[in-house]
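Structure in structure tokens, see below.
With one protein chain withheld, the remaining protein chains of the complex are depicted in position.
Showing chain A:
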Amino acid sequence: MGLGVYFDNYIYVLLFMTLGVALPVAALTFGRLVRPNNPYAEKLTTYESGIAPTGDAQVRYHVAYYIVALEFVIFDVETVFLYPWAVALGQLGWVGLNIGLIFIAILGLGLAYSFKKKVLEWN
């Protein structure tokens, strides 16, 4: 694959990205011409099942969401390491396989530990 063809592929990516942004922007700008605009105070209040909203929406939520986010970061970095290993496994042979299996075993241990610590429970 020549360098020119290589960059052509990324021009496609850029084109799709541009269109993906341009479509909503164009449609919403065009929509301004056809849609009515009649805001008043009652209409602009926050929806809370029809009654007057109480307080701010920045409420406290369960700490479990924070723990899930932490677990996700750990395991997502792990998958980033596994992808190049998976691509090259054909050339790495038995040595590469053993190293990869040790890596996955350590991760499995980590998952088992968080399982035992009841981090994964949702109540």
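Quick note on the criterion: contacts are C-beta pairs under 8 Å (C-beta built on N, C-alpha and C of every residue); 3 or more make two chains touch, one makes a residue touch a chain; residues count from 1.
Here is the rule we go by: contacts and distances are computed from a predicted model.
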UniProt protein name for the omitted subunit, picking from "Exonuclease SbcC", "Cytochrome c1", "NADH-quinone oxidoreductase subunit H" or "1,2-phenylacetyl-CoA epoxidase subunit A"?
"NADH-quinone oxidoreductase subunit H"
Which positions on chain A touch the chain that was left off?
5, 8-13, 15-17, 19-21, 23-25, 27-28, 31-32, 34-39, 41, 43-49, 53, 56-59, 61, 64-65, 68-69, 71-72, 75-76, 79, 82-83, 86-90, 93-94, 96-97, 100-101, 104, 107-108, 111, 115, 120-123
